[in-house]
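Here the complex is missing one protein chain, while the rest keep their positions.
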């Protein structure tokens, strides 16, 4: 049992995922797209193993490591934010959320550095080769999700700051949290698949 | 109590999701615009035949060729694909001109026939050059066969 | 009918049905020309018949959408239309423009029409579905702007419901994306690229918002289910529509000179395009099953459910069949595309138009809720005849398409286009027969407006 179990407000249906069901429909759709993209990457690689292995070496694994750690940490902060609001502590909730957003910012800055290297220094684009097509498509699509997630978390933080959430009613926090964890989840597969597996 | 599925959230997803994917679409469009010069044979448009090709496209549109034919697979499916007709005619401008010029005025009994448009030689050249230009666009290997 | 100004919708609906008839008649001419190549040649060449067929379709759907908006916006906003006279005026302008354009297609050669309308000043003609003279296009823009102004002001001064908002958003998108029809560069790739911003972003984008809003409105009315429930479903369905449909535009960018990554982006996103249609089917049946009243207008309910099912089949399933780029490589620009086009347009947009007409017309004609039983029975017969015919048209065209793909593109010795067309003539004959049955359905549909008018309405069981 997790720490937060005890703080579930009375009346919450244990068969429903945390947050608004609408966001889960959206999450499922997004996960679906990423799943197809991952499978497409793997099966295309089958016919271009040499090419994929060669250009994978051009990627900045250290940057990807920092980004993975940033996203995991950020996700952890969001978990703490949800726990805080369940303990009826909006002030802590806001702080954890802001910490999570700043980790997201770390991700964005590092990723932009990576893109700068590939796009400007190396002069790579979507049409350079199949590997870069997948690398750019996957990471850029994910990158936009990170930005979207940061916007959502910021909005949730503002609402929390205004005192809209409490231990009794905090669906909004859970909704934003679920989306952010999805962004993290996708990266956890993307990182080994694109940067490490060869 | 927390509501399971709210209209507000559905609305936010609609606006947020649409804006998100439209921006992504614009980003891809931006990249495409950068890539097109290496694929869309615009060199031909800027070259010595540029004006002739432009004239050809005008004639192509003015006579609603797309109303029967397809061009790169788009149009009506009543008459042959013309995106690769230049190649199908053995890379021959004269072949295309001759075909268009020789259509019977009253059609062919019982069969589909292209109308007789009474083009001048200059117009025929323009149309043929236009079709040559289109045939040199990089279409990722489409169509699968020369028959279109 | 609650508000007097709603009655302007009647004009639009009548004109829509008249143009529908024209569309079907010219469709039958084209169908015959497929097997008897010299039919009506050179009086009505195939391209002219096709222009009338497709443009009449587009215009009558626009008419029906506008009629629907004039009917449901005041009712939702709970106020009279901002300017009923403007709606009437725009109707006549639109009808005249459409009539003059069709007359131009039929009486003049297309190139003479281009000269007459001074196409060379701003060439926009001669592109599929956008064949209208530039001046007609400008007319459409004027009508659309006046229309948007009118319903926008109505919504502003009245109650703001989700149905109205989504409808307005869809109609605004329709007008905005139509502006790309004025961009016509010599560069064929650019031309095609932005041509799809009109065509695709209409039918697989903003039109689906209109479709969703009309469907939601009719379902609220005929099922009596709580507005909140229907509205949140509407939001989530149109969200999925745009999420999948916008990047789904990429399925048109496989073979027209655009970069090859579109094959991935287009395949992945358009493969998800059936999802919103599936959700719509589930949604419609759910709402009807949970209905809180027995609305006497059974025909309208049937049309609404039919829309949900046929849109999923035509747009969802038949679209998915050929949307993946490795499949599309072989099927692009064949009768497979035609098959999909027929069922998708009928299932989604024709049926939603007939749904709102079926719901609103009895009220516009002064009835309490519905047509008499006799008239409804006839209407339901026409529903089944037209729907089953379109299924068969689609199946026959799919058969023709599969054979065409094989003989012309896959076989060891691919044959020329015309040689293949000769071999698949049987399918075209069958398609033409199905088309004739569709016409019978359409005649019954029109007859349903005239039979049993003296009989009493079915009782309202609220």
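We call the chains A, B and C, going by the order they appear; numbering starts again at 1 in every chain.
Quick note on the criterion: a residue touches a chain if its C-beta (ideal position, glycine included) is under 8 Å from a C-beta of that chain, and two chains touch if they have at least 3 such contacts.
Convention: contacts and distances are computed from a predicted model.
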Q | Protein name (UniProt record) of the chain left out of view, among "Branched-chain amino acid ABC transporter permease", "NADH-quinone oxidoreductase subunit M", "Electron transport complex subunit RsxE" or "O-succinylhomoserine sulfhydrylase" | A | "O-succinylhomoserine sulfhydrylase"
Q) Any idea which chains on screen the missing one touches? A) A
(Q) Tell me which of A:42, A:109 or A:158 is the one touching the absent chain. (A) A:42
Q) What is the set of chain A residues that contact the non-displayed chain in the whole complex? A) 1-6, 14-18, 24, 27-28, 31, 35, 38-39, 41-43, 45-46, 49, 53, 61, 64-65, 68-69, 72-73, 75-76, 78-80, 82-83, 87, 174, 177-178, 181-182, 184-185, 188-189, 191-193, 195-198
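One rule holds in what follows: only the chains that are shown with their structure count from here on.
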Q. If you average the C-alpha positions per chain, which one ends up nearest the average over all of them?
A. C
Q: Let me have the rounded angstrom distance from the C-alpha centre of chain B over to the C-alpha centre of chain C, please.
A: 24
Q.
Two or more other chains touching the same residue: where does that happen in chain B?
A. 5-6, 10, 13, 17, 20, 24, 31, 35
Q | Per-residue multi-chain contacts in chain A, two or more chains | A | 22, 25-26, 126-127
(Q) Show me the residue ranges of chain C that touch chain B in the complex, using the header's touch definition. (A) 30, 33-34, 36-38, 41-42, 45-48, 50-51, 110-111, 114, 119-120, 123, 125-128, 131, 162, 184, 186-190, 192-193, 228, 231-233, 235-236, 238-239, 242-243, 246-247, 249-250, 253-260, 262-263, 265, 329-330, 332-335, 337-338, 408-410, 414-418, 420-421
(Q) With touch defined as at the start, can you tell me which chain C residues reach chain A in the complex? (A) 232, 235-236, 239-240, 243-244, 259-261, 264-265, 268-269, 271-272, 275
**Q.** Complex interface listing, chain A residues touching chain C
**A.** 22, 25-26, 29, 32-33, 36-37, 40, 126-127, 133-134, 137
